[in-house]
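Removed: one protein chain of the complex. Kept in place: all other protein chains.
Note that the chains take the letters A and B in the order they are written out, and that residue 1 is the start of every chain.
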Amino acid sequence: MTGVISPRLALTDISKRYPGVVANDGISLKVFPGEIHALLGENGAGKSTLMKIVYGVTKPDAGTILWENRYQNINSPAEARRLGIGMVFQHFSLFETLTVAENIALALDRRIKPVLLAEQIRDVSVRYGLPIDPRRLVHSMSVGERQRVEIVRCLLQTPKLLIMDEPTSVLTPQAVLTLFETLRRLSAEGCSILYISHKLDEIRALCDTATVLRGGRVSGRAIPAKESNQSLARMMIGADLPECRLMENTIGEVRIGIQRLSLRTEDPFGTTLKDINLAVHSGEIVGIAGVSGNGQKELLAALSGETIVAQPQSVLIDGHPAGRLNPAQRRHLGLSFVPEERLGRGAVPPMSLSYNALLTGSRRGMLRSGIVRKAIMRAFARNVIDLFKVKCNQEYSAASSLSGGNLQKYIVGRETLLQPRAIIVAQPTWGVDVGASMLIRQALIDLRNRGVAVLVISEELEELFMISDRIAVLAQGRLSQPVLLSDTSVEQIGQWMSGQFDTIESEREENELVPA
Amino acid sequence: MNSMVAVITSTVFAATPLIYAALGETVTEKAGMLNLGVEGMMLVGAVTGFAVGIKTGSLTLGLIAAAIAGIAMSLIFAVLTLSLQTNQVATGLALTLFGIGFSAFVGHDYAGMPIPSLPDLHLPGLTDLPVIGPLLFNYDVMVYLCIPLIFAVQWFLTRSHAGLKMRAIGESPSVAHSIGYPVLAVRYYAVMFGGASAGLAGAYLSLAQTPMWVEGMTAGKGWIALALVVFGTWKPLRVVLGALLFGGVTVMQLHAQGFGFSIPSEFLSMLPYVATIVVLVLICRNPKTILLNQPASLGRNFHPTA
Partner (left out) sequence: MYRLEKRPQPSAVMRVVSPLLAAVAMLVTGFVVFTLLGKDPAQAFYVFFIKPINTSYGFGELLLKASPLILCGLGLALCYRANVWNIGAEGHLTLGAITGGGVALWLGDSTSLFALPLMLLAGALGGAAWGAIPAWLRNRFHTNEILVSLMLVYIAQLLLSYLVHGPWRDPAGYNFPQSKAFGEAELLPMLIQQTRVNGSLVLALVLAGASWFFSEKTFAGFRLQVAGLAPAAAAYAGFSEKRNVWLVMLLSGASAGLAGVCEVAGPIGQLQASISPGYGFAAIIVAWVGRLHPLGVVLGGLLMSLLYLGGEAAQMQLALPSAVTGLFQGVLLFYLLAADIFINYRLRNTATATPPNAAPSSTEAGV
């Protein structure tokens, strides 16, 4: 401690408990003016809770906050903003049906005439290289553009501390670089930045200092530039980052075929799918990269059967035209499906795990002439719990009582034990801790090795590069040609993610797909 | 000509309670709250307004009391759904059932009693003008109060900062909470506004339209008001237009005999209910219309977990 400059923000012994979990346990940290300070930790380490405390959304149970050398209770976000604290949320805090200007006006604590406000928005956006149009409706904007709105909204209040919560999870690699430039410029102007992330490379590239959280406690402090990914990972999870490896595998016939799939969306905020072609073979994992909101939801629904497609031939499951089949019928053809949304879609929250097995597993002997055979249903659930090491109080636990990672293990396990011929998995490890992530990824690789066709849709490029044989990109409702992992790079995929790729010659694919 | 004037004035007369109730519910729903208790709040407003009117001899006091009673009813709904997190649909239904029972209970002694109707405006000179006079200058005070109310609600929802905040809360309470808005407080106010309007709507029935207290006298008008909010796609001016259309349907039913139709009166009485269904079908046919206009969090509870 030099003693010359005093910290802008100093947290001492911050604690916060929720029923059944201690989110923050005696956390202390200091942020200095102009410093880019990383808050590093895996999912569930308590980062978001801590930031909500600083921003006044949540009140701590214990501990003190020192802001510019004064003890301060931050009781509301409005108070935080008055102090000069701005926050960019991971899940944006924007209202979709309102315009950019309205959104910004809503978060300003002083009232500005709309005309003046629009001018100010343009000023700030030009100055920091964040082009946005104040009149546009938010729902018509891409995720990256929305983030710009959030940042501009903070900058209009000339913040002294900017909190960024996992800002890069929604950006293409190129957009990440632009964001870093903006942040560096801010820091040069004296604004402190608290940068929350679990991405080690980014933190090493951007941040001056880092505080590492594990299980709600501070598990290390570091100067990231002087650390390696391995040493940071050890602080973060107490071990080296585990890795998965894909062994050579023989590839069989096409199990999931998508041919000339075009789909107009019913949802006014949705994305239209345009001429999508893809073939996923037995024994391979195909990854679909892309920033969400580019048609992922629509493609998944068209594949699972939640949306029916006009042309039966647009979706082929194990060679059978399935476009007009409902999800249960597609499951009958051997398709398994793990949705992005676990609670409420992949599982019925208040129902027990065993009834949640019945949700998709009814065909596995759980019914006799329409009557549920509970013993078989329970046995199936117990089997999933054992094989996938799901932490719970037996099969009677309600799905809602499980943590995100455990529930995802249960759902992946359930879909795996249905012995699929093809499986589609959306965001397999979103919000899941490292241990569960590895188990889930390994399960997918095991399926591939057993000859199942695996299609993974994920926002996490790192993950896709870890487990895919081939990778394609979904952008603005169009799908790029899939490429072998060895033939591409993060940079190329990143470029494609912004929509810069040629649409495919659907000829070759089609010849391959049409069943004999 | 005279019969046309009569049709128009009685249309306005019939539409007035619907306008009050539906505008109130529009505001409530814009904040994301679905209060299905309009029928119950109207009934309690009707009986309260009537009872106070009789006891005090002042119709003004009756109207004020009705608004207060509507607010009190809506507070039951607000406390249950906002503070105790109960299901909005079930709670709204409960409010209606309670309102039916409560108003019948309280109103038992008042049934059939006479009360002077809310007086019509009389501006010497203007009211006596042919056609224009009865068309514009011969309504009661509640009809005239309607007009500023319509424009106030329209301005509040589309132009004011407070209205923007409220719409934002109806759009996404969690986002609003995260940027620091008092979601529950605003929703309380919105529900209370709906309650006051419904109370007035009810009092209009028992103090101006009928005017007397009859058990269950709303006869589904509260529900029709709910349908009007959908029909008007949550836009105040369209909601008012819808109310006028419905007023027209009701009047048609009264005048049909006069025009020489010989349809059993029961079938004519069905008209407003059939019209409600038809209107719902027309407007809901395209799900996009609803998705684009309905407050996104309508009917969903929000609990600030902190």
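Methods note: a contact is a pair of C-beta atoms (placed from the backbone, for glycine too) under 8 Å apart; a residue touches a chain by one contact, two chains touch by 3 or more.
Everything numeric in this text was worked out from a predicted model, so none of it was measured.
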Absent-chain contact - pick from B:Leu36, B:Ile150, B:Ala201 or B:Met217: B:Leu36
Which of A:Thr360, A:Thr416 or A:Ser458 contacts the chain that the document leaves out: A:Thr360
Touch with the omitted chain, as defined above, among A:Asn383, A:Ser401, A:Asn449 or A:Thr488: A:Ser401
Option from A:Lys47, A:Arg81, A:Arg204 or A:Arg255 whose C-beta touches the chain left out: A:Lys47
Contact set of chain A toward the excluded chain (per top definition): 17-23, 25, 42-49, 214-216, 304-306, 326-331, 337, 339, 341, 344-351, 355, 358-360, 362, 367, 370-372, 391, 397-398, 400-401, 403-406, 431-433, 435-436
Interface residues of chain B (partner: the chain not displayed): 36, 40, 76, 80, 84-87, 89-91, 93-95, 97-102, 104-105, 108-109, 215, 219-220, 223, 226-227, 230, 264, 266-267, 269-270, 273-274, 276-277, 280-281, 284-285, 287, 290, 305
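FYI, only the chains that are shown with their structure count from here on.
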Residues of chain B that touch chain A when the two form their complex: 161, 164-165, 167-168, 171-172, 175-180, 287-288, 291-292, 296, 306
Chain B-facing residues of chain A, complex: 56-59, 76-78, 80-81, 89, 92-98, 102, 105-107, 111, 266-268
